[in-house]
Every structure is written in structure tokens, then in C-alpha cells.
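What you see is the complex with one protein chain gone and the rest in place.
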């Protein structure tokens, strides 16, 4: 991965961290917790966020300028996911990770 | 999939068709053809397009309004991929599929 | 996709159908239904099945003999998902689709 700028390398790392946080938290924190944590719209957004972080990282790893579009989408989905996690509560780790990922993706989207 | 509008159902179908067309053509048409077909920027864009179509379908299947963002990104990447396929030549099937997918994704992005 | 045998083409179709069925049903049927439908182990298995069907299709579309391994894994995960859907009940569409996908993947795994 020596071909990537350190800025892009950092964004890939945030995306893959956010992917892992969203996917493992929805499955291993929200599902067992139940109640507000399994509201359909919240679970869907967590899964959509995991997916869009994964894709954002993927397109950057490919090294094509198309990452501009997938990073922009990722920033929006992360922001929406952060808000949903705040509304549900007891998900601060996920809120913080989504915000960090949104910020770095926004920068990469230019 | 009875819960999805027929418009969204149609967009998911186009995305999954475009995903399959891009991935199978880059692997089974471009790689054996060589020459302009394996220019790094072209291959990367084909792979990025396959990935972003797949994700656009995924977020629509989840049924969250976040599909607006991933559909918008998908339309842009498909458009860029169509142009790259036109420049390489002998890829009309892929050009047409990318254009159809871009159009329907643009509509779904609102 | 003219480069693929009709047998492989059929298996890709089943995998993508099963992917769509599992993902849309877990999100748009199980989550709103609640109760047994959102038991953590069931939801996880539905999501794992969607993912492994998607990957099985992906590796066949690439056209590498490595599909043997991903098809074998997919058959096992589909079988487990079908059983989970039967235990939960009211998921016959998913049971049937998982069984069809498992069978065709088993054949492709050789």
C-alpha cells in the first residue's frame, strides 16, 4: 500500500474501522440489547453505514479518482448513522467513529 | 421483496445487472484481450463500478432512505465507467448497461 | 457473460436471488416483525447467508476455479440459514430459496 498518499491511507483506515464498529455493534450490541436498539430504521442504517464504509475503502484501495463519489456518499451515511446512534443512546463509541469517518471522507471527497 | 416499490425494484435489478456486467467483462473480456483493455485506469474503474453498483443495490434492499446517497454516487461512477468503456472500444454492452444504471440511480437519488 | 457455462450462470442467478431474499427479508420482514424474528442468532445467520451468497456469485463471475471453495462454504451457510428460518417460522420463501441455492452451490463445488 506504499502507492497511496498518507492522507488516503488514513481515510481507508477510518473507513475500515467504522465498518467494523458498525457491523460488530449492530450484531453484538444492538441485537442482544433489543428495545430501541432494534428499531428497524436504526438497524438498517447501521448496516447501510457498514456497507458504505467498506465500499469507500475499497474504491480508495483500487486507486481510482472515482473515490471522490463513494467518499462523499460515505460521509453522508456516516453522519446519518451517528445521529441515529445518538437518538438510541448508549452507542457513543459508534457515534464517535462515524463522525471521525464522515470528516475524513468529506476531506477526501474534495 | 414485496415491500419495495416497483421503481426501486427496477433500480436494484439494473444495479445488479451492471455489477455483473462490469465484473464479468473486466475479468473475462478485458483481461484476456490485453492492450487498451488492461490500462490500469480502465480496469480500476470497471472494478469500482462493479463495487458501487453492488452497494447501491444493497442499501436499497435494506430499505433505508440512505440509498439516496449511494444511488447518487453509483450514477456518477457508472457514468465515468461508460466513458472509459467508450474510449477503450469494443465494450458496447458495458457502455449501454452503465448508462441505464446511471439513469435509474439518478432518478432514485431524487 | 457469454463466457460462463449455463450451469455456472444458473448458480450465479440462484446466489444473487438468495442474497436478495435474505437481505431484504431480514431487513423488511424480520426487523418489523420482532419477537423470534429478531433473535440475535437468526438475524446474524441471515446476514451471513446474504454475504456468503454474494461472494459465491462474485467469485464465479470472476471466472476462477477458486469458486469451488466459496461455493462449498455458501452451500453450508445456506443450509444453516434454511434451518434457522424453519425454526422461526413464517419464512417459507427464504427456506425454499436457501435450499435451492445450497443445492446448486453444492453441485458447483464439485
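Observations on the structure shown:
Chains here go by letter, A, B and C, matching the order in which they are written, and residues are numbered from 1 within each.
Here is the rule we go by: a residue touches a chain if its C-beta (ideal position, glycine included) is under 8 Å from a C-beta of that chain, and two chains touch if they have at least 3 such contacts.
As the structure is a computational prediction, the values presented were derived from the model and not from experiment.
For the chain left out of this panel, the touching residue among C:12, C:31 or C:59 is C:59. When the full complex is taken into account, the listed residue touching the unshown chain is B:27, out of B:27, B:56 or B:84.
Panel shows chain A; residues 1, 3-4, 12, 16, 20-21, 23-24, 27-29, 54, 57-58, 61-63 of it touch the chain omitted from the view. Even with one chain removed from view, chain C keeps its contact list with that chain: residues 41, 44-45, 47-49, 51-52, 54-55, 58-59, 62-64, 66-67, 69-70, 72-73, 76-77, 80.
Hidden from this view is one chain, which touches chain B at 27-28, 31-32, 34, 38, 40, 43-44, 47.
The rule is simple: only the chains that are shown with their structure count from here on.
Contacts between chains leave no pair untouched here, as each chain touches all the others. Chain centres here are Cα averages; for chain A and chain C they lie 25 Å apart.
Centre to centre, using the average C-alpha position, chain A and chain B are separated by 22 Å.
Shown for chain B are the residues that touch two or more other chains, namely 54, 58, 62-63.
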